[in-house]
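First, the structure itself, so that you have it in front of you.
Of the protein chains in this complex, all but one are displayed in their positions.
Order as written gives the chain letters A and B; numbering starts at 1 within each chain.
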Amino acid sequence: MKLTLQVWRQERPESKGRLISYGVNDVSPDMSFLEMLDVLNIELVKKNEVPIAFDHDCREGICGSCGMMINGRAHGPGRGIATCQLHMRHFKDGDTIVIEPWRARAFPVLKDLMVDRTAMDRVMMAGGYVSTKTGGMVDGNTLLIPKPIADEAFDAAACIGCGACVASCPNSSLMLFVAAKVSQLALLPQGQHERKERVESMLAVMDENQFGSCTNTYACEAECPKEISVTHIARLNREFIRAKITA
Amino acid sequence: MVLESNIPEGPIEKKWTNHKFTSKLVNPSNRRKYTVAVVGTGLAGASAAASLAELGYNVLAFSYHESPRRAHSIAAQGGINAGKNYANDGDSVYRLFYDTLKGGDYRAREGNVYRLAEVSGSIIDQCVAQGVPFARDYAGYLDNRSFGGAQVSRTFYARGQTGQQLLLGAYSALARQMETGGVKFFARREMLDVVLVDGKARGIVARNMLNGKVESYAADAVILATGGYANAFFLSTNAKASNATAIWRAHKKGALFANPCFTQIHPTCIPVSGEHQSKLTLMSESLRNDGRIWVPKIKDDKRLPQDIPENERDYYLERQYPSFGNLVPRDVASRRAKEMCDKGFGVGPSKMAVYLDFAEAIKRVGKEIVKERYGNLFDMYKQITAEDPYLQPMRIYPAVHYTMGGLWVDYNLMSTIPGLFVGGEANFSDHGANRLGASALMQGLADGYFILPYTVGNYLAGTKFETVKTDHAAFKDAENDVDATIMKLMNVNGTKTVDEFHREYGKVMWEFVGMGRNKAGLEKALTLLPKIREAFWKDVKLTGEANDINTELEKAQRVADFLELGELMARDALHREESCGGHFREEHQTDEGEAMRNDEKFAYVAAWEFKGIGTEPAMHKEHLVFDYVKPSQRSYK
Partner (left out) sequence: MKKVISFYHSSVGKKILMSLAGLFLCSFLVIHLSGNLALFKNDNGESFNHYSEFMAHNPVIRSTEILLVAGFLLHMFLGGTLWLKNRAARPEKYSAYKLSDNTPFESRNTMLSGSIVLFFLIVHLKQFFLPSRFFGETNMYALVLQAFASPLYDLLYLAALVMLAYHLKHAFQSAFQTLGLRKGKYIVLFDAVAVVFWLLIPIGFASMPIYFFLSTLK
């Protein structure tokens, strides 16, 4: 099939970007979206142009590197997938596809479709861990975690940190990401001792990094490649209240 | 050069304990005076960096990703082995040691493998403490499943995303150290050279991928944990950016490269769909617990799989290997699949695939249970192929997945360059000629959490260091070399893109240095590969600027190194006149088509020394001694 792509091109973080139109021919429905961009990039290089920069790596939806706004949707049409898992069979001949980077003040554009998501690392550094040290651990089976709890914690832990929650949110809020980590560790016995400090400190760093606040539109849940539920945001809110009202 | 493996004396179960006791220690208050550079922040790198920083060392960690959480360890699906015998099925440290050594077809060191099995249990405990949500049973105990090459259930897992959960655990430990300042993390830096002063590794040169600056970092020891080199084949299950540049450049600086031909072909990957294919997707080996592999009994059968009656299906693994059945080791399963397709029994549009069928499992335990076990894998398969594995069997075919070879290291995980340590897939160590499923995560974390923190300390405590800063001539020379290579690449201005060269090279590698190898093919590869390398340097085309984000330049550097490494892989495969594990020489097989080892001539590690591009490398042998497990013909019948 033949497609028209309108791709955001921006040379440097400080330069002004714009949408540029490219035609791509011979797109196979079995191609992944990123493979389609690979083909375009080869053509661009051959034409002596600079290829489109975008982050990607594992191409199986787990590393969280890729992410672009495709026709106004984070990771494009479909549910529960990252951009790399989107296949061209979701489009039809003659379609125009608008491709933009994640847009948020906290995710400045580095080049073209590549953005800086290190703000998420900073939030993690503020408490997205159990303060263990290597060595001297008790046997894993001395800590009993019933299956339903382990399963729910896993659902939250499945977050791949791609930033689609921020990109799709009308407020560029990071709440689902923070909630996923806070919720995972609040559910597990290992996370109990630092429960209060964790939620307070991660939320404070989230605010510092100029993400917006949650208005419960639930766009994040709809676009999350791992379909992480907003019930984890409710738990985050509970954890916050708990931290504030208990001594 | 004599290769000293430095395996400690004493009975095998005491070696590591004794070694830890006899190792030199750095006084806690002196540790902050030492700087350790850790390159790569996957399982091995992140765990090593975090653990060293916890001990008090000053750690510099480098990744070409924006965040440690993106490392390819994250994609490991099935699980992590540990000899805890939770399943009460007779497992033990010794059995894990035995299975790993046997699974590796007796091409690994006993001492190393035993240590790996010995610390395996602590890894699970460590990860549990970090909050890794391993699968649990209803009473709350850790759950296990079985994996290929073992007859016990010793694989711990977190649904089909075990690698992700373990990496996020290591990343969380690292994040904590980044917050305290124990680790300085350098994102989007690609290591392009290791710097030697007085013969010792004293730092690295890296390119800042955001602005193209070539930067120097001085350290007292360097750890490379940069993963494997399966992308030499272009199509592999590795992530797109996975590369050999760090280890290859270290190799060119004097680190020996061991057993480069030992590559693992994973039997259960989604088949290639066309020329546009950019990488292959693995379907976890755990699927073979419940999936049955078969092909139609008639060649070129055009019927839909569901229309083929039971008696017209050949469950060839169950037929050929009644005791292990679908759970034979990866190399065996892969070769049998290729054999079936080569004989014309393949299925699917390309005919280069076999079926992996869950109909029976769904009938036996119900769709819900199957979904719980493999839901994410089934979804992934459906996304890619638009076929629903709940309704029809998956089509699978082997693909390059892991490289057992890597930089040669001694028992301390130190390469032949003093102060240059190598962990995880980047070293050659523990898997011999074939890695068992769920052992990569085990090894990466063993190296990072429980081995390197001791052995690096031992090295630092026992070595005298001159003060070396980045203004030292060795750094300037390395920077100049790196700059020169970059400019050379930018200035070729040819006609073909990096990907085109890489794809072409990968095809030659897959055809002649892939699953089945023979003398003629390997010799042919050794004439074809250098030609592609030469053509690359004459005709590659890059656009953009060197002092900017330049994804083509990044790829070009990596491919340039693969183009040299591939030749070494072929050369190593050619010299190893035997079949063992993932290295299958067609000339050396039994009448039944099983791999035939030659222990008399090849029970050694082949460690190659770089002698210049296009010049034949020198081979050094480390003979393998088996005091505990006598090598025997592997049998999974």
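Rule of thumb we're sticking to: a contact is a pair of C-beta atoms (placed from the backbone, for glycine too) under 8 Å apart; a residue touches a chain by one contact, two chains touch by 3 or more.
Everything quoted here is computed from the prediction, not taken from an experiment.
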_With touch defined as in the header, list the contact partners of the absent chain among those displayed._
A
*Check the options A:Leu34, A:Ile145, A:Ala180 or A:Ala219 and report the residue that touches the missing chain.*
A:Ala219
*Sole contact to the chain not displayed, among A:Leu86, A:Ala106 or A:Cys159*: A:Ala106
*Among A:Met1, A:Val98 or A:Leu144, residue touching the chain not depicted*: A:Val98
_Absent chain, residues of subunit A that touch it_ = 19, 69, 71-73, 98, 100, 103-106, 168, 170-173, 200, 203-204, 206-207, 210-219, 222-223, 230-231, 233-241, 244
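One rule holds in what follows: only the chains that are shown with their structure count from here on.
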*Roughly how far is subunit A from subunit B, going centre to centre by Cα mean, in whole Å?*
27
*Across the complex, what residues on subunit A touch subunit B?*
11-12, 28, 30-32, 34-36, 38-39, 41-42, 44-46, 48-51, 53, 55-65, 80-81, 85, 87, 89, 110-111, 114, 116-118, 120-121, 124-126, 128-135, 137-141, 143-147, 149-150, 153-154, 157-158, 160-161, 184-185, 188, 190-191
*What residues on subunit B touch subunit A, complex-wise?*
47, 50-51, 54, 65-72, 74-75, 84, 86, 121-122, 124-142, 158-159, 161, 163-165, 168, 171-173, 175-176, 178-179, 185, 187, 210, 239-241, 273-274, 276-279, 281-282, 379-380, 383-384, 386, 449-450, 453, 495, 497, 499-500, 541-544, 548-549, 551-552
